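One protein chain omitted, others in place.
Should a chain be cited, it is by its letter among A, B and C, assigned in written order, with residues numbered from 1 in that chain.
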Amino acid sequence: MKKLEARNPKYKEYTELMISRNKFMQWMGFVITKIEPGYLEGELEFKEMHHQQNGWLHGGATSTILDMIEGFASYSLVEEGQKVFTVEAKISYFNPGTADKFYARGGVIKPGKRFHFCEAEVYYLKEGEEITVAKGSATMAVV
Amino acid sequence: MKKLEARNPKYKEYTELMISRNKFMQWMGFVITKIEPGYLEGELEFKEMHHQQNGWLHGGATSTILDMIEGFASYSLVEEGQKVFTVEAKISYFNPGTADKFYARGGVIKPGKRFHFCEAEVYYLKEGEEITVAKGSATMAVV
Amino acid sequence: MKKLEARNPKYKEYTELMISRNKFMQWMGFVITKIEPGYLEGELEFKEMHHQQNGWLHGGATSTILDMIEGFASYSLVEEGQKVFTVEAKISYFNPGTADKFYARGGVIKPGKRFHFCEAEVYYLKEGEEITVAKGSATMAVV
Partner (left out) sequence: MKKLEARNPKYKEYTELMISRNKFMQWMGFVITKIEPGYLEGELEFKEMHHQQNGWLHGGATSTILDMIEGFASYSLVEEGQKVFTVEAKISYFNPGTADKFYARGGVIKPGKRFHFCEAEVYYLKEGEEITVAKGSATMAVV
């Protein structure tokens, strides 16, 4: 992922403010661990509340994580006061999610004035190797 | 949506069993209100836990609802013992979600032995008119 | 598909002008047969040039048809002088395309000032019944 530059010198505070207002993310326990211009990382401790019917990470939880990474990575690139909305998102499920902890990373791969194109992935570690649970792409509108 | 036929005479019980095992859906309070072969409806009472940063319905919650409708509509068409997995899903966000209650409906628009192609939408009612919050399409694998 | 209103009273002429400039569509022989505000229909006579490796309608040809329906349906809703660009598009392939003639229809399902959300499908007729080859959804930007 190419290094991007933030237009807002206080991009980190602004992104953190938006994150702090996001209730659904807090309720499900997903935590952002790194904020760089256009790039974010996060973690989720896997609990029973995140299960789908087979005890794996729920696709809706996975979608939520990708949306948070992509959306807030976009927030880190906009000006103070601007807002970001998801226009559309696609997610592909590569492997079942079974782990104590899940990691996520990603961000803006093509910034623009009106849109940001984003990508992100959710993965876990198995004997040191990364297993990708899902990968997503999204279009974020800047308003 | 065309009327479809269930291969499993106990499709309703089987689908309900799968739904009962889905923890993330229960945790967020989404409830299935109708199960027909390849078609489902559901409802969500809007609470603070579903908010994104502007107080609207979170995209991750919306994605979860669509995934539940599409996934369990697919379960209603498979044989006893078969499983359904989301291969990929796309969601487009038409309008911000602000309402006391959200409704969802959708299901399988092209059934198959190996895949079901699905569509679903989330909407609310405003003075009797339906306002679509989001529409999604997904590919479900039957295993 | 809901009836939409054109902002440009000469929407038909403007859309036809744009269509007349589209070389790739002409080259492959796809013809628009109906233009209404936000809704289009078209036809393709199936020739050897449209084949993929099994002699079926090529996915790229199918994608092109959907893009034309969705893009020009969006053109029919904009003001004189405005342009439309595809932001992103998804296509799902339901059935192999084998027929003498293919039909397409679709358009804008959620119009907006900045975006139009569109859907379209390609189908053929077999003993009077419609067989859907592919269905697509797209986001069109209005500039």
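In this section, a residue touches a chain if its C-beta (ideal position, glycine included) is under 8 Å from a C-beta of that chain, and two chains touch if they have at least 3 such contacts.
No experiment lies behind these values; they were computed from the predicted model shown.
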item	value
Missing chain: touched chains present in the view	A, B, C
Full-complex contact with the absent chain, from A:23, A:51 or A:90	A:90
Full-complex contact with the absent chain, from C:10, C:34 or C:83	C:83
Residue numbers in subunit B that touch the chain omitted from display	87-88, 90, 114-115, 139, 141
Subunit A residues touching the omitted chain (full complex)	90, 92, 94-95, 109-110, 117, 132, 135, 137, 139
For subunit C, residues in touch with the removed chain	18-19, 21-25, 27-28, 48-54, 58-61, 63-65, 67-68, 71, 83, 85-93
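Everything that follows uses one rule, which is that only the chains that are shown with their structure count from here on.
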item	value
Arrangement of touching chains [line / ring / star / complete / other]	complete
Chain copies touching (subunit A, subunit B) - same or different residues, decided at half shared	same
Subunit B-subunit C separation of Cα centroids, rounded to whole Å	28
Between subunit A and subunit C, centroid-to-centroid distance (C-alpha), Å	33
Centre-to-centre distance between subunit B and subunit A (centres being mean Cα positions), rounded to whole Å	22
Where subunit A touches two or more other chains at once, by residue number	87-88, 90
